[in-house]
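All protein chains of the complex are present and in place, except for one that has been dropped.
Let's look at subunit A:
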């Protein structure tokens, strides 16, 4: 998996839900949310590994697949991934208008602007 520079402090754990394939983030409650704003943020590399290990138990439990750490920065609205790839994943959809009949993902949340 692609990651940003090593040694970056702030990280969240992401995965895809097994059934739907949706992008999800590990929360402080120990479950998963579609919204990165709910993600638990690990502040050290060790905390990140601990968070990932706990989250990865849900792979064995057949809840999610492909867990990994994502480097983020903290903004007012919540964590924002450093990599564009992860910012687009966090949008829950592409940065373009799909099918021209659907609004772009998450325009409301203002995330689109943040991603581009």
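Criterion: a residue touches a chain if its C-beta (ideal position, glycine included) is under 8 Å from a C-beta of that chain, and two chains touch if they have at least 3 such contacts; residues count from 1.
Quick note on the criterion: contacts and distances are computed from a predicted model.
For the omitted chain of this complex, the UniProt record lists the protein as "Nitrite/sulfite reductase", which is one of "Lipid kinase", "Hydrogenase maturation factor HypC", "Nitrite/sulfite reductase" or "Formate dehydrogenase major subunit".
Seen from subunit A, the chain kept out of the figure touches residues 4, 16, 18-23, 59-62, 65-66, 82-85, 88-89, 92-96, 98-102.
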